[in-house]
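Following this message is one structure expressed as structure tokens.
The complex is shown incomplete by one protein chain, all other protein chains being positioned as in the whole.
And now, subunit A:
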Amino acid sequence: MYSNQILLAEDDTTDATFFQRALNRLDAPPELLWCRSGTEAYEGLCRSSRPENMSLPRLAVLDIKMPGMTGLELLQKLKTDDRFRSLPVIIMSSSDEPQDIARAYDHGANGYLVKPSRFQELRELVSCINSFWIKTNRLRPITV
């Protein structure tokens, strides 16, 4: 059973706010679960994966630069854990350095999003993400 939720791990309030605002413009905005750190996000995911409330978010959007567990570290954890392997993860960063992008995909990211400098662009991106990852696509669950 999948929820209609997006998990956002982002320590920056502004960026989180923009993300929320961009989501709000959608016709049927998914619910945003905002975690202020990688650790908080991981704990939240672990809780929601328990059998009694088996409801993982549809998508995780992780900022790279976060105090404590970074986005990439969390990504690695998720992609090596059978419980979360099928959870799509998009890495979000202000960096457009090719090596940063490559590293994210190496760790198993399903997408990479450069934080745009204009809100309008962010809105467009969020709309795309929503239509691709929430409305249509979904990763095949792996049964062991």
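Here, a residue touches a chain if its C-beta (ideal position, glycine included) is under 8 Å from a C-beta of that chain, and two chains touch if they have at least 3 such contacts; residues count from 1.
Heads up, the rule we're going with is that contacts and distances are computed from a predicted model.
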Among "histidine kinase", "Tricarboxylate transport protein TctC", "Sarcosine oxidase subunit gamma" or "Hydrolase", UniProt-listed name of the chain not shown: "histidine kinase"
Full-complex contact with the absent chain, from A:5, A:95 or A:127: A:95
Positions on subunit A where the hidden chain makes contact: 12, 14-15, 18, 21, 94-95, 115-120, 122
